[in-house]
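All protein chains but one are shown in place.
For clarity, chains are labelled A, B and C in written order, and residue numbers in each chain start from 1.
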Amino acid sequence: MENHVILKIDRVGMHFGGLEILKDVSLEVKKGERIGIIGPNGAGKTTFFNILTGDLKPSSGSIYYKGENITNVANFKRTNAGIVRTFQRNNLLNELTVLDNLLLVLQRKHHLQNVWFKKRNEKKYPKLFEEANQLIKTWGLEKRANEIVKKLSYGEQRQIEILLGIAINPQVLLLDEPTAGMSQAETDYIVDLLHNLPKDLTVLIIEHDLEVVFGLADRMVVLYDGGILIDGDPNEVRNDRRVNEIYIGKEEAAAHA
Amino acid sequence: MKRKLFLIMLVVFLAVLSACGNSAIQSTSKKEEGGSKSGGTIKIGVLLPDSGVYASLGKHLHKGMELYFDSIDWKIGSKKIEIIKEDSEADPQVALRKARKLIDQDKVDILTGTVSTAVAYAIRDEVDKKKIPFLVSHAGGNDLTRSKRSDYIWRSSFSSWQIGNSLGEWAFHNVGKTMYIAAADYAFGREVSEAFKEAYTAAGGKIVGEVYPPLGNNDYSSYLTTIKNAKAEAVYAFFAGSDAVRFVQQYDQFGLKEDKKLIGSGWLVSEDVRKSQGNAGVGTISSIFWDYSIKTEENRQFKEAFEKKYNERPTIEALEGYDAAKIIAEALTTLDGDASDPDKVVEAISNVEFISPRGPIKFDKETHHVIQNMYIIETKLVNGQTENEVIEIIEEVRDPGK
Amino acid sequence: MDIIGAQLVNSISYGLLLFVITCGLSLVFGILGVLNLAHGSLYMIGAYVSYSITVHSGQNFWLALIIAPLAVAVCSLIIEMILLRPTYQLGHLSQVLLTFGLAYVIHDMTAAIWGSDVLSIPLPQSLSGTVTLFNQAFPVYRLAVIAIGLILAGLLWFIQEKTRWGAIIRAGLSDKEMICALGVNIQLVFTVVFFIGGYLAGFGGVIAAPILGLYPSMEFQTLILALVVLVIGGLGSIAGTFVASLTIGIVETFCRFLVPELSLFVVFGLMAVVLIVKPNGLLGRQVVKH
Partner (left out) sequence: MNKKGFALIAAVMLLIFSPFIFSLFYLNLVTEILILAIFALSLNILVGYTGLVSLGHAAFFGVGAYMSAILAREISPNFFLTLFASLAAAIIASAIIGIFCVKVSGFYFLMLTLAFSQMIYSFVHQSTTITGGSNGLSGIPSPLIGSLDFSNPVYFYYLILLLFILIYGGLSLIVHSPFGQVLIGIRENETRLKSMGYHTTLYKLAAFVIAGGLGGVAGSLYTSFNSFISPSDVYWTMSGSVLIMVLIGGSGTMIGPVLGAAFIVILETIVSSYTTMWMMIIGIIFILFVVFFPKGIVGLGKLLLQSFSKSNKLSAISGKKSNALYNNDVKN
């Protein structure tokens, strides 16, 4: 099973009007792989994710998941099949509590979402609440469980963003810049959590923080100008001249500016 | 504990409350209330629109009623007349709520009013069930004195049949042998044109075409082009209020007046819209049951009194209000102001007969509808202003009731 | 064939009348994102003010055409400064509701001032004749409305595309933060746009009054019609509003001609079809998500 291809992207292209964002991108993802996706701004990373999740339809090419063509399958169905994403910008139910956010995910997972005439409370759904509380505890959010999400700090919201993705028990997890905008301590905390994800979970991760991504990934894909520039071992990529020129060099220059 | 105590007290309180006062339970279980209604006053509930599209009609009806009651000093015998006004708006359901208030809460002896036919139909069952004499002072839908006839409903205004029918035969003999019909698309417009059609074709005329623009239509140009190209000698139109202003104006602007005479119901060129139409209405022939220009002593006195009190000309609605007030007063006078028995009141109304500014009126005891003269009038230019002139009188027009 | 030609002239004149009435709403919505449900009420104020002016100035229509739109623009300015400005932080839905409440208030205020009788404004002397086209007489005023509509459309297009103000406005459409960065006082832009929107509403009121007349509840009828035009044209696009006005003019006029029973139905049917098939309107900007 180790070498089984779970996700196959076959010559996917994407353009808006005259603007070409992705050009014939092909990629095979094996089960359990941790793939880091890097590339300069505008390289098409988030568009690539949007196509994988079904939020966007590609202009050309196909996507296969466990051998099945899912190019035209709606986004929510892909989620239910196990392809789950987190968002680059926090995209939470801001007016609801942390617990309610989490319960919405869990009730879907346990197929309780179509129950109409039974109030959702701790007495009637003990297992659901138990699982939610367990997750909240694991992520160190006990004190925040009944707070409204928008009252939380940015870092905490970011944490919940990832938590909501993981809570579904995905098979393929797409993380879009999980540590963007976080402090060093918060980043370390997240990285730690990501390290402890189940080993058979396939993870694709877009990340600007190269320390983070090289620490997590066992394979790197560099997107540049809508195409895959390099696809290989992290160490290989780290030392690649082209990458340093077009991506890392720029980033560092920007960071030091 | 406090809360339980409160609940117990609430129950006791409610029980005490229910023991006294006239609660709904008591008033629905009792049959007749007898003399508990009015003491020294006669209460008349007036249900007219004070807001919405028909507000100006309601206003004039009120003015007419008040003018008459002023003239008898708001007294019948030893009893004082009290009017309780409620705004029917343009919404039948709201009007029904208000009618219930007048009947159940204010305990009126007599109900009068309603401009909209839909409102009259809406409250019909309520007044019938509760035996409240209801004098309809405007709403003209045919069925009110036909299939929806009630022992307690009488109408002093008009029926759409009277309006449409009266011009049919006359138009065939004096206007033309072929006719195009244009009427606002609502029940009343349809009924009036139906009645006209019936009388006109019975006389031998031919209807070339019909068109029914929606109520409140703003641009008639398309319809007018169609009518212009139809082979008819004249056009029979039913429009009222702002529709009448626009239709008559646009009829003139698009040059239809030159080759097709415009005829219709009196509202096409009535007192309240003629001023806004400029000279567009000149030459129009219409039929109606009262006009400012009627030259009788009764009408002269009415106009003078009205103009003195309000400093403006009376409209046809003012006349309707005036007559309705007079009918109620005359009926109650024969009962010495005792309005407690609704059956006696309606009996008294059925016998009312007098010469109104619109000519002699009396009621048809079968249909409960007013028997009145219909006037064929022509709009002319007098001293730079449009004025109507009666050119023929059709006497004692009676609604067939079927 | 004459009748088709005549109906076409009717369509265009009715369509452009709609454009004159609606363009103010479209402008405000397009630039500020505020759906002004009091637009019909401003239109009504324009019509009533011009009525009062013509009555007191010996039927001087032109005087009304100069003063009434300005008066409405001032009303609109007051509304913006007193009611809307303090509430920009409340969000768009609240502002829509606010203007809806305002429409109720203005409804009763005009009824209190001008009464509930049906009124009308006579055609200006110089435009009261008729012209024969396609074997049918057309009022000169209707043709003048066509001209006014075309000029107004051209003017708005010119301002939006060719002037500095237009550039700011277009920038405001796409990115409010950017024009702040350009050093433009965004508050001022809002106020000016609302002023112009009010002016256009009042202008529409004066132009339409001799044709449509003045009567209670006229503003709600106008509002609904204006919303339909706005939706069909595509939100906030002047060109779209122009095309939509003409489309409605043509569809409604020919529907009245061919199947009069459906004329009430067809406008809303058209709106529903446009919303289902092309939710951004005939010429609306394509909104890309994410």
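Assume contacts are C-beta pairs under 8 Å (C-beta built on N, C-alpha and C of every residue); 3 or more make two chains touch, one makes a residue touch a chain.
Worth saying up front: this structure is predicted, and the values here are computed from it rather than measured.
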{"item": "Among shown chains, those touching the left-out chain", "value": "A, B, C"}
{"item": "Residue among B:82, B:104, B:198 or B:387 that touches the chain left out of view", "value": "B:104"}
{"item": "Full-complex contact with the absent chain, from C:32, C:212 or C:235", "value": "C:235"}
{"item": "Touch criterion as defined above, residue of A:5, A:148 or A:197 at the omitted chain", "value": "A:148"}
{"item": "Residue numbers in subunit B that touch the chain omitted from display", "value": "3-4, 6-7, 10-11, 14-15, 17-18, 21-25, 27-28, 50-51, 55, 86-87, 89-94, 96-98, 100-101, 104-105, 117-118, 121-122, 124-125, 129, 141, 143, 148, 185-188, 190, 214-215"}
{"item": "Where the missing chain touches subunit C, by residue", "value": "35, 83, 86-87, 90, 93-94, 97-98, 100-105, 107-109, 111-112, 220, 224, 227-228, 231, 235, 261, 264-265, 268-269, 271-272, 275-276, 279"}
{"item": "Residues of subunit A (touch criterion as defined above) contacting the omitted chain", "value": "53, 55, 74-77, 79-80, 84-85, 87, 91-97, 100, 103-105, 107-108, 112-121, 125, 146, 148, 164, 168"}
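Just so it is clear, only the chains that are shown with their structure count from here on.
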{"item": "By mean Cα position, the chain sitting nearest the middle", "value": "C"}
{"item": "Most widely separated chain from subunit A, with each centre as the mean of CA atoms", "value": "B"}
{"item": "For subunit B paired with subunit C, centre-to-centre distance based on mean C-alpha positions, whole Å", "value": "36"}
{"item": "Whole-Å gap between the CA centroids of subunit A and subunit C", "value": "48"}
{"item": "Between subunit B and subunit A, distance of the C-alpha-averaged centres to the nearest whole Å", "value": "72"}
{"item": "Of all residues in subunit A, the ones touching two or more other chains", "value": "none"}
{"item": "Parts of subunit B lying in touch with subunit C, wherever the complex brings them together", "value": "51-53, 55-56, 59, 185, 211-214, 216, 218-219, 221-223, 225-226, 228-229, 241-242, 244-246, 249-250, 253-255, 272-273, 276-278"}
{"item": "Interfacial residue positions of subunit C with respect to subunit B in the complex", "value": "2-3, 6-7, 10-11, 13-14, 17, 108, 111, 115-120, 122-123, 130, 136-139, 141-142, 211-218, 221, 252-254, 256-257, 260-261, 263-264"}
